[in-house]
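So the structure is just underneath, and the comments pick up after that.
Right after this comes chain A.
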Amino acid sequence: MIKSIVIAGFGGQGVMLMGKIIAEAAMFDGLNVTWLPSYGPEMRGGTANCTVIIGDEPIGSPVVDSPDVVIAMNIPSMMKFEEILKKDGTILLNSSVIDRAPSRKDLKVYKIDANKIADTIGNAKILNMVTLGAFAKATGFIKIEAIGKALEETFANRNKKLVDLNLQAVENGMKLVTD
Partner candidate 1 sequence: MTIDKIVAQTPKSLSKVEFSYCPGCHHGIVHRLIAEVIDELGIASKTIMVAPVGCSVFAYNFFDLDGTVAAHGRAPAVATGMKRALPDRIIFTYQGDGDLASIGTAEIVHAANRGENITTIFINNAVYGMTGGQMAPTTLLGQKTTTSPYGRDAKANGYPIRMSEMLSTLDGSAYIERTMVTTPQNVIKTKAAIKKAFQVQLKGLGFSMIEVLSTCPTNWGMTPIESMKWLEDHMTKTFPLGVFVDRTKGLM
Partner candidate 2 sequence: MKMLMKGTEAIAEAAVRAGCRLYFGYPITPQSELTEYMAKRMPEVKGTFLQSESEVATVNMLYGAACTGRKVMTSTSSPGFSLMQEGISYMAGAELPAVFINVMRGGPGLGDIQPSQSDYFQSTKGGGHGDYRMIVLAPHTLQEAAGMMNEAFELAFKYRMLVTILVDGMIGQMMEPVELPKWTKPEEFAEPDWALTGANGRKPRKVTSFDLDPYELEKMNLRYQETYKKVAQNEVKYEEFKIEDAEITVVAYGTTARIVKTVVDYARKSGIKVGLFRPITLWPFPYDRLSEISKNVKNILTVEMSYGQMLEDVKLAVLGKSNVHFYGRSAGVVPTPVEILDSIKKIVR
């Protein structure tokens, strides 16, 4: 089974890191992964996206025609990627920024008020981890233990507080999705 996820938003919303944590967590769960960034001259402010593929078999193409899941952090990203999303696919929207619904009706839609929850926790930057938590719960692709491990790996050289803060954001995000 191979699953593909496109994560897109403004530069600075942490979409690349979100993708990396998803990929790393899946790796710690023993799966094969690829993480492919769109890269360009923009450092901040432009649009950015990455494609993550997770599979229990070797991954061929790191490029996908139609992803299983799209995480859209802003309106342009939603409009761009809902078009290519697989039939009956899943889309997670940052509803703090996206004030409308996707036009397709076959999609499973999760609206995440990521900015607001991040503010409540006390750090606006962790909106990506809130969204990641919702993604983990909604798809079941990655487990919380593996996410914790991936966060530790990523922030290895920084303080433990940062790991805890991000993990707290992930857990809050997970709570947003109910079965």
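How were these picked? Simply put, all candidates are chains of the complex that A comes from, given by their letters.
Assume a residue touches a chain if its C-beta (ideal position, glycine included) is under 8 Å from a C-beta of that chain, and two chains touch if they have at least 3 such contacts; residues count from 1.
This one's a predicted model, so the numbers in the text were calculated from it and none came from an experiment.
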Touching candidate for chain A, same complex, options 1 or 2: 2
Chain A to candidate 2 touching residues, read off their complex: 20, 23-24, 27, 32-37, 39-41, 58, 60-65, 153
